[in-house]
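Everything on this sheet refers to the single structure shown next.
Apart from one protein chain that is not included, each protein chain of the complex appears where it belongs.
Let's turn to chain A:
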Amino acid sequence: MEPIRKHNGLVYPLNRANVDTDQIIPKQFLKRISRQGFGQYVFYNWRFDSKDKLREDFSLNQPKYEGTSILVAGENFGCGSSREHAPWALQDYGFRVIIAPSYADIFYNNCTKNGILPVKLTEAEVQTLITNAEADQYYLTVDLETKKVFDNQGFEATFDLDNYKREMLLNGWDEIAVTLTHADKISQFEEARN
């Protein structure tokens, strides 16, 4: 996967809690057998009406968010289904960083396997970012090495991410290759049980 160290980008605010993976990518788009091309379907039922026409009243469709790469949302983001198509769709649409007060466990994990950085900030910090990004085009920098989020107007916040996931993201490692360096231990474990 592509490493992520420091990212600067336009913020898209999605002021909703409990956004589930069925919203991020509806089930009718899960039938493809490749990892590519899911971006066009992200938030499909919000971005398009029942006749597949773009809904101009949905904020992500507004020109001011074109080219966004940082998604800021409410608590428990990515709850529900384990579908990795959700981070695939977000990434293919252009998102490299997500910021929310909390995430569902499986979704959080899935992001880190795909080079998407899921940042946890406090509820108050997230609300500040949402307010800023709703008001105007708003850019943030996210630095994984120093674990800091900041803008050029004085906002700065720190976040936590466990070291293992951080290393994986910083280096873009193939996790299976890492695990296979322990292949002898796996074999020993299997033999000991038989």
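As a working rule, a residue touches a chain if its C-beta (ideal position, glycine included) is under 8 Å from a C-beta of that chain, and two chains touch if they have at least 3 such contacts; residues count from 1.
As a convention for this text, contacts and distances are computed from a predicted model.
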{"item": "Complex member absent from the view - protein name from UniProt, among \"Anti-sigma factor RsiW\", \"Electron transfer flavoprotein subunit beta\", \"Phenol 2-monooxygenase\" or \"3-isopropylmalate dehydratase large subunit\"", "value": "\"3-isopropylmalate dehydratase large subunit\""}
{"item": "Selected residue (touches chain absent from view) among A:Val11, A:Val42, A:Ala89 or A:Ala104", "value": "A:Ala104"}
{"item": "For chain A, the residues touching the chain missing from this view", "value": "15-18, 20, 22-23, 26-28, 30-35, 45, 50, 74-76, 79-84, 87, 102-106, 109-110, 113-114, 162-164, 174-176, 179-180, 182-183, 185-186, 189-190"}
